[in-house]
Each structure stands twice: as C-alpha cells, then as structure tokens.
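One protein chain omitted, others in place.
Here is subunit A:
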Amino acid sequence: MKQRSSMKIWFDSGKPWVWLNAGAVSISLVMVVGLIGLIAVRGLSHFWPADIVELTYAEPGEEKVMLVGERVDHETVPAARLALSGVHLPEGQETANRTLLKIGNRDFFGLDFRWINDPWIADTQKPAGLVSIERREWGNFYGYLVNVKQQGEVVAQGEQAWDAFQQRLARSNALYNKIKDIEKSDIGKINHGLEDLRIDERRLELDNVEKGTAPYLEIEEERKQLNTRYAKLREELDELYSELNRDQITVKISDGREAEIPMAKIVQAYKPNAMSTMQKLGQYFHNAWEFVSGEPREANTEGGIFPAIFGTVMMVMIMSVLVTPFGVIAAVYLKEYAKQGAVVRLIRIAVNNLAGVPSIVYGVFGLGFFVYFIGGSVDEIFFQAKLPSPTFGSPGLLWASLTLAILTVPVVIVATEEGLSRIPRAIREGSLALGATKAETLWRTVLPMAAPAMMTGLILAVARAAGEVAPLMMVGVVKLAPSLAIDNIAPYLHLDRQFMHLGFHIYDVGFQSPNVEAARPLVYATAFLLVLIIVVLNLAAIGIRNRLRETYKASES
C-alpha cells in the first residue's frame, strides 16, 4: 500500500513527465549520432582491403564446391523467409545464420554476391596466395595467379609470377594513362576545332556568303590540317594500344577454371591475406586517395568520384561569387537605407519565408526561367550558328549556380542583416559625428565589422547549396559528365557544360544504377564525404557566429 502511494506522489510531482522529455532528448541524440556513425563506419570501411576467404561449401544433395570471396554481411533469418528464397531448413529448426559473400568474378558467375548458409560450410581457409584484382570492367576478380604472359608466351610463373605481374602492371598503367591523356586533351582539342569550323561554315551560310568563295576554302584548308594531325595522333595511339595489349595474366577461379585477363584491364592487384596490418593501412589510404581523385567506372558504381567533387566545388564557387554581393547589397538596403515601416517589415517576412520554400520550386523556376527563357534567348542572339543544338538553352553549370544563388540569397540577407543590427549604435554615430558621410561610415566602419556575419551567411549558403539535389536535377546535373567545366580548350571555363554533383551521385548510384548491391559501399563513402563537408562548414559558421557575438559583447560593455 505504501509502495502505491509513493508511486502516486511520484507521478503527481510530474517527475515521470520530465523524464519522458529527457527521453526524447536521448532518442534524438541517439538518432543523430547513430546516423552519422552509421555513415562513417560504412563509408570508411569501404577502403579497407578485407581478407578473402576460401570456403568448402556443400549444400545438401549437391556436390561440394569451393567458394572464394569477401565476407560482407552476416544475419540470422527465420525459416519462413528462407523458404521464400527456396531454401528449406530441416523440420524444427526455426532460424538459420547466413553470410553474404562477395564472390566477384561477375563475368564468370553472373552475380557479385551470394548468400551462404553457415551450417553447410565445411571448411574455411585464408590462403595467402589469393589475389584480389580490381578491373576496369566486370568488377573485382578473386582467384590465384597462375602465370604472366607476353603476347601469349609465358614469361613468368610460380614464385616469380607475382613480381613480374606487379612490374608489368605498373608499365601498363603508365601506358594506359598516356593513352587517356592523348585521347582527352589532344584529340579533344582537334574535335573541338572541327566543331568550331563546322559552326564557322554554318555562320557563313546564315550570312548568305556564296559557297566556294575564299572563306569557305580557308575553312576547308584548316579542316584538312586538323585531319592530318588527327591521323598522326591516331597512328601514335594505335602503337600505344598494341604496346598496352602486350601482356596478359592467367588466373585460376575458385571452381578450378583458368582464365586470361589482359593486363590493360587491370587497375591494381593485391594479396590481402598476405598483407600485414601496416601494409593494409597503406593500401587503405591508397584506396581512399584513388576514390577522391579518380574517375568513375562502370556506370559510376566503381572507381572514384573526382568529377563529382569538382562539379560540386565549381558550382558552389560560382554561386558564392553571385550570391555574396547581391545578398549583402539587399541586406544593406533593407537595414540602412530603406525607410523602416510596414513595407520593409513585409519584405523581411517574405525574404525570411523564401528560405522555407521547397527547393524543388526553385528548380522548376530555374528550368523555366533561366534555362528555357533566358538561355533560349541567349542562344538565339549569340549562338545562332550552333542551333538547333543548344548552348545555354540547356541545363548547365551557370544556370545551376544561378538557381542555387536565388535559393540561398535569403540566407545571406538574413545573416547579414543580423550582423548589421548587432553593430552598436555608438560606432555609427561616432563616425557620422566625425564628419563621415553615410557611405563612408558604411564602407569604413559598419561593413568591416559585419564581415564575420556575412561570412557566416555565406558559409551557411554554401553548406545548403552543397547538399541540395532536387533543383539541380533540373538545371544542370548529370550522372556522367563527359568533360569537366575547366579544360585546356578556350575559353577554359565552360559555364554551359553539365556537371556532376556529390549529392546527385548518391541518388543516381544508389537508386538508378543497375548494380545497387555492389555500389552500396561507394555510396556510403560518398555520403560520408558530403556529410563531412557540410558538418565542417556548419561548425565553421557556428564558430564564427559565436566569436562575433563575443566581440560585440565586449565592445558594447
């Protein structure tokens, strides 16, 4: 009885409700930290060179098979679910453990992954000789190295094979990079030149210049020159290609089959089971660097994300250049020049609310207004010879940056206004009393003092822009941009080009790619990078804001 009444008193005191509220805080914290932790763990573990296991696996009623691969996942499943996938457990057994094995060798098995039921594993081993080969096509390969061949002739086998393989791999990778370099820069330049000539010709046609006259002949002459240069490069390339295709390796798959892999198709190879922890750590950072600096392969599901990082940075930079002056001018006008009254208050509310308008609406506006309306008009006036293929009349970097500038300008305005209103009146009045004009006061004292606030606004704007995807899907982001926005072809900065973006990369690889399962670790790694950028930017903004507040507290007192 006493117990009950003390419980009642406890409830009446309201303590349980306070605890419940505390619980809400705990839940929120667990969710926040858990989420970041989840992304970090999954994203960062992607680069670790995991051990490869060799399993002897015997399904009931079937012959023993050898399976080779990386352990990816492990779970306990109820029998009913297993039954759906055609696996029937013995009567009375209600759950089973199973392992997800990344078996690689997609060109031989058709699948990258396979669920393995633990009870049927007869034996597990980690032979040091197992090689993990990262290929340019068909994903990873797991198996044993048998020998190294040069034009079909075996040049090394057994013990020497591995060293010979590594040496020749370095050579083929160097050749591969050289070829890519020529194809991208030199041939790209020639193609661009040919396209320019075609446009020149079209321009002449539009100007009603008669065919066969001098300007046409000049163009023809230049075209000939470009074609000769192309033929020469082509020859050089053919030679490099035959060099590249010189070597092959022979490998043995888990089921005993032997296969040949051309050296040209291999990115790198290592023997994780034979590596020490330090070596693995080295490999880890190597992989992480490749991820950040490399080009994507295999429909973005493999390789690096450099173009996406580059595109995001470019877009954010152009957006910053646009948004800062305009945001600051608007804020200065609202705070310093406009007559404070109902209208300005209304405008302030409107600007505030625009920060809450869904980003997709800005995307729709950007597509309709910037791309089709302004871009279409620009094409009509300046790029008529190129029509009907659009220059600025299609989604591109400039329009994406402009759209995001409009989207983030309220953030800059609000932050700058806040900074301006924090500047003590005395400072302004002191300047005016000394005879400075309003403009001078603004330029020499007020704005420099508000600079950290503008910085905060800009950082918040950048953080928002870097994470925004929905509007970009309409105004310029693509899954695979053929070339970066900056290259060696005049005018060097191509604002009309489409670009890749980290956020869109996540959406595209995670949801549109044909091989989601294989690409998942890569998406986690990309997500981690994006979170990292945005959290750092936000922390910087918070830090600057706090410091700013303290500075003014000091000057006010």
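Going forward, contacts are C-beta pairs under 8 Å (C-beta built on N, C-alpha and C of every residue); 3 or more make two chains touch, one makes a residue touch a chain; residues count from 1.
Keep this in mind: contacts and distances are computed from a predicted model.
Between the listed names "DNA-binding response regulator MtrA", "Phosphate transport system permease protein", "Serine/threonine-protein kinase RsbW" or "Formate dehydrogenase", the UniProt record for the complex's undisplayed chain reads "Phosphate transport system permease protein". Remark: the omitted chain is touched by one listed residue; of A:Gly139, A:Gly311 or A:Gly363 this is A:Gly363.
Touching the missing chain, out of A:Ile52, A:Leu175, A:Ala330 or A:Ala450, is residue A:Ala330. For the chain left out of this panel, the touching residue among A:Leu354, A:Ala385, A:Ile427 or A:Ile544 is A:Leu354. Only one residue from A:Glu201, A:Asp379 or A:Glu468 touches the chain missing from this view: A:Glu468. On the side of subunit A, the interface with the absent chain consists of residues 7, 10, 13-33, 35, 38-39, 75-81, 84, 94-95, 326-327, 329-334, 336-338, 347, 349-354, 356-365, 367-369, 372, 406, 409-410, 413, 437-440, 442-443, 460, 463-464, 466-470, 473-474, 503-504, 506-507, 510-511, 516, 520, 523, 527, 530-531, 534-535, 537-539, 542, using the contact rule stated above.
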